[in-house]
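What follows is a short report on a single structure.
The excerpt is restricted to a subset of chains, each kept in its original location.
Labels for the chains are A, B and C, by order of writing; each one numbers its residues from 1.
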Amino acid sequence: MRDYQQLRGLVAAAFTPMDEAGNVNLPVIDSYAEYLTKTGITGVFICGTTGESASLTTGERKDIAIAWVNAVKEKMKVIVHVGSNSYPQAMELARHANEIGADGISAIAPSFFKPEKVSDLIGFFEPIAKSAEELPFYYYNMPSMTGVNLSVPLFLAEGKKRIPNLAGVKYTHNNLMEMAECLRLEDGRFEVLHGYDEILITGLALGAVAGIGSTYNYISEIYLGIIDAFEKGDMDTARKLQMKSIEIVKIFNKYGGGVRGGKAIMNLLNIKCGPCRLPFAPFSKEEYEQLKADLEKVGFFNVKK
Amino acid sequence: MRDYQQLRGLVAAAFTPMDEAGNVNLPVIDSYAEYLTKTGITGVFICGTTGESASLTTGERKDIAIAWVNAVKEKMKVIVHVGSNSYPQAMELARHANEIGADGISAIAPSFFKPEKVSDLIGFFEPIAKSAEELPFYYYNMPSMTGVNLSVPLFLAEGKKRIPNLAGVKYTHNNLMEMAECLRLEDGRFEVLHGYDEILITGLALGAVAGIGSTYNYISEIYLGIIDAFEKGDMDTARKLQMKSIEIVKIFNKYGGGVRGGKAIMNLLNIKCGPCRLPFAPFSKEEYEQLKADLEKVGFFNVKK
Amino acid sequence: MRDYQQLRGLVAAAFTPMDEAGNVNLPVIDSYAEYLTKTGITGVFICGTTGESASLTTGERKDIAIAWVNAVKEKMKVIVHVGSNSYPQAMELARHANEIGADGISAIAPSFFKPEKVSDLIGFFEPIAKSAEELPFYYYNMPSMTGVNLSVPLFLAEGKKRIPNLAGVKYTHNNLMEMAECLRLEDGRFEVLHGYDEILITGLALGAVAGIGSTYNYISEIYLGIIDAFEKGDMDTARKLQMKSIEIVKIFNKYGGGVRGGKAIMNLLNIKCGPCRLPFAPFSKEEYEQLKADLEKVGFFNVKK
């Protein structure tokens, strides 16, 4: 089996640092990147869902991409999410990602006008992927956010014919039968990037070798432990570690999910990602205190030392 | 009961003319506008769902707004939809709408990060509405597209406190009990713009006096007839006319809905709106022929003469 | 236009009286029926959603049907809902309804194994309707409860060919365009029984002449007022009355909806319908007090005098 895998291990879906007024806070990216280089992750996925791309302007997204490429060049992979409901905007972002030296691009399905057929989804991505044709293109499949739940194996098999740089899929969905199919498709021809951190162990069981997620930003040690234990066949340790990640996920779900809650966790770790942009409500002082207490209860800050 | 109603009668949700390459075709707007001025409609709602705003860039949306204001100024109202998942973009569009002399602005709920509470929805719209504070602001409620289905009466009652220019709601939803509540709220304080053309008669029954819809572009005569019959108490005529509109809606639903099918109908009427932008698939020659035959079968072109 | 309408005016979806232990309380039906005969309603729809048929045994359903037929025979129509996920059970109930002299039968779609095609839905109802072939059969369309949302006009048009006694549909759904189609289908060949009391006015606008609902049990005077005002062309009065019904609906929605909240209202009116059967939670004393206060606030008990 030839190895097509360009991404391996843990890729952090990066948050977009903002200041209290909701403006993008570019200078933070340097220290954020430096922190990440010490965590064992192998890449960053920027301006995705976690990066609040939907809430950003095209100009902001370019600035952020430049800052990340400059900060981590040669140290880890940078995948730039260029998805947009407006394909000309996505094309512009794809061209830009290529120009600045990103390692790959990705795009989520348009979610306002939802493609109802796989061929329409391919048709939408075709000019976008072509705008950075030397870079690998990853389809970002996340039906819970987009409402677009089309067959991914069909997308990959048919898409490859019209999108030569189609490399694989960031699979953020709970249909693990389908994920298994993607992994075995054409003898492993496509990269299938595991998307739900809290069940990484199931992705490993199915054969995934890389994952993209937001909690890799702050508990990568847990996931590295899962991968290590899994490879050694020590399933019990892997399961126990997975439960630790689940405990964290359950906590941030009480605070509005992995973007809003995740940014607050980063702030508690002194990586100043700041607040989320509207429509996320600001994080109150009371919430920070409660979150801190919740995290202490499950030993989060001990893990971090 | 004081009259707060600024919009009355039929407001056309305008299509955005494009050329075969998918570029915005601004020059068509003049002839399109001239055509509309002869149809009895009282306003246009531009860059909304029908106008494919989600697929457009911010620059394109500004150009389109200018073209419409210039084309119909003094002849009919121009409501500019400024909604966006990115509120800074929406603010920019709101300021621009105000500068160029639009008569009102509207915004749909953000649909990628979906507000889960009414207060978050208000918080999102607050800076946007403030960016054009002299203009009436209409919340564009369309859960079938956004997945945001929050209480509209609560939004109006609470929103008014933080958004002084909140004038009402474009109500494009099938919860007619809720629409009735909006109409009676605070003794009719808010404009409730009927959103589903195919059941205009039910909106009239509930007390609506204005509607915004895409089929008002090409069968306004039917709806003017419904309003006229309804006011005369001739319900049977009103119902028969409503059935004619339903027949048209059923036809375009076979062709991908009111945007894709509606643009094709406009093209058949020689208002050159062109194709939709991706992710809508191009309209084939065979589809045009079939659509024409379908429309002929229900006497569409006779109505138009 | 020939008149096929067998049902006219308001048909009450009857509650099933139960005692505190959750057993069916048959003796109450006599006094309940006597009360209803004074309210201006023209029929009862028994063992439907409001009657908690899903929670009853087949034997209980037969007993209830007998009690109602005996109680109101000659005074008003009795439509027996015979729907069940198990079609042999539904057939047994249909035969029984016929034997005891019911005026019609109705069945909801099976909701565990959901038919995915109209032809499967027809196939399911065929033997059931045939089991009471002299009685009119009404399809009970309620997608919000069943998850079965198939085209009703298609069901009626195709179903008529295989179900000779198919008389129409109890249309409890918010797709009013489709309801309009049903009403005009084959020149008014089918009875279309309006299903959502809180928007009766919209059903009247579309041409419905009968409705089946649970609130007709206790505020029929409001609805008779709506119908009267509508017929006189006094839309404003009709709307004001409709708002009164909406206020009541909003109240019971706070208490678990029209079945659980509705039974509690009946109890407050001294028609001893008792509690709901599990899975509905028992109604607490505190809830009764709060409900009473809520109803007093909107003048409910004044209307009842």
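Keep this in mind: contacts are C-beta pairs under 8 Å (C-beta built on N, C-alpha and C of every residue); 3 or more make two chains touch, one makes a residue touch a chain.
Just so you know, these numbers come straight off a predicted model, no measurement behind them.
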{"item": "Full count of same-sequence chains in the assembly - 3 placed in this view", "value": "4"}
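Keep in mind that, in the parts below, only the chains that are shown with their structure count from here on.
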{"item": "Centre distance in Å when chain B and chain C are each reduced to the mean of their C-alpha atoms", "value": "36"}
{"item": "Mean-CA-position distance for chain C and chain A (Å)", "value": "50"}
{"item": "Chain A-facing residues of chain B, complex", "value": "49, 52, 54-58, 85-89, 110-117, 119-121, 123-124, 127, 145, 147, 256, 259, 277-281"}
{"item": "Touch list for chain C against partner chain B, complex", "value": "174-177, 180-181, 183-184, 196, 198-199, 201-202, 204-207, 233, 235-236, 238-239, 242-243, 246, 249"}
